[in-house]
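The complex appears here minus one protein chain, its other protein chains still in place.
Chain naming follows the written order as A and B, and within any one chain the residues start at number 1.
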Amino acid sequence: MSEMSKIVKTISNIAFPLVLIFGLYVIAHGHLTPGGGFQGGAVVASACAMILVAYGSVWTMKKIKEKHLSLFESVGAIGFIGLAFLGLLFGLVFFKNFLLGEGLIFSEIGQGLSNINTAGVLPLMNFAVGLKVIAGLFAIILVMAYATNKLKGGEN
Amino acid sequence: MIYNIPYFAVAALILIGLYAVVFKRNLIKIVIGITLIESGVNLFLITLGFRENSVAPIHTAGTTEKTLMSLPVPQALTLTSIVIGVAVLALMLSLVIHIYRHYGTLDVRKIKEVDE
Partner (left out) sequence: MDFLATLVNHSPALIIAVPLLGAFLTPLIGKINGKVRNVFVILVVACTSFLIALLAYNVFTNGALSADAVTNNIQTYVFGAKDIGTPAVRIAFEVDAMNAFMALIAAILPLAAVVYSWAFMKDETGQDKYYTLILLMTAGMLGMMLTGDMFNFFVFLEITSIATAALIAFRIDQKYSVQAAFKYIVISSIGALFVLFAVALFYGQYNALNMAVIGDSIKYTMLDKIALVLLIASLALKTGIAPMHMWLPEAYGRAPSSVTVVIIGTTLGSLYAMFRMIFTVYGKHIWDLGKTMALQLPQLLGILLVALAILTIILGVFMALKQSDLKKMIGFAAVAEIGYMLLAVGSAIATISLNESGVTVMTSAGQMALKGGIFHVLNDALDVGLLFLVAGAVYFAAKETSLNKLGGLARNMKYTTVFFLIGLFAVSGLPPLNGFASKLMIYESTYAINPILSIAAILCSILLLATFVKVFHSVFLGPKIPKFSNVKEVPKSMLIGMAIIAVIIIFIGLFPNLIVENIVKPASEALMNYGLYLGGI
């Protein structure tokens, strides 16, 4: 697909960091508010799709190669399974929440019902899943743009 | 009675989705039909967790032990189902792209030929 006009590019330049921050907020607060790994990852992936539509697929595919995205995806997945295995080592059951209320970083500071750092393993798993979802969804959209490019005979 | 309307919507969505999968000729319409069935089942899962006069199941400053909350488990089930639906949809659309590249048409009747 070809690139769009300068107005669209400028606005998407402004909007991209805002959507990115919002998506990371949704991922990070997944245990307190509605959200979590998949929802936040889908938000960030839609911001990346906005960049793809605004700048055209040729430019985007020059900047981001698919094998880098595959590396991110593997790192996210290994992080998730690694945290589950660590639960096996430290807590004697698979997937156990072994960081719940332990040590100085993860215990309650101050008062309140639930803070951002007392849920143990959950925010870390949210980040791992979010990274995997961002890389995965963006790779799907990129590959489909590439495939439809080839389908039309590669008009640009 | 008004709280039963989502169930009628579920039935309507599933029936329309089944009609699209069985009777339509375009491959993309078949894929849309499957998405409709999946939306219907997700709506059914979410509607099961509703309780009257309930709030969202998150502990904030205004909630106590006795606040009536809607069930959080169907929300987790629906989220998992939506993720699975996205993956299946992406796979089906990639296969449709490949079929179009081989056969040149998206009509199911022309693709369904006997080999050899």
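Criterion: a contact is a pair of C-beta atoms (placed from the backbone, for glycine too) under 8 Å apart; a residue touches a chain by one contact, two chains touch by 3 or more.
These numbers were taken from a predicted model, which means no experiment stands behind them.
Who touches the missing chain here, A:Thr33, A:Ser74 or A:Thr148?
A:Ser74
Using the document's contact rule, name the residues of chain A that touch the chain not shown here.
70-71, 74, 77-78, 81, 84-85, 88, 93-97
List every residue of chain B that touches the chain not included in the displayed model.
Residues of chain B in touch with the missing chain: 14, 21, 27, 30, 34, 37-38, 41, 44-45, 48, 73-74, 77, 80-81, 84, 87-88, 91-92, 95-96, 98-99, 102-103, 111, 115-116.
Convention: only the chains that are shown with their structure count from here on.
Sort out for me which residues of chain A touch chain B in the complex.
Within the complex, chain A contacts chain B at residues 32-34, 36, 38-39, 113-114, 137, 140, 143-144, 147-148, 151.
Of all residues in chain B, which touch chain A in the complex?
Counting only chain B, the residues touching chain A are 56, 58-61, 79, 82-83, 86, 90, 93-94, 97, 100-101.
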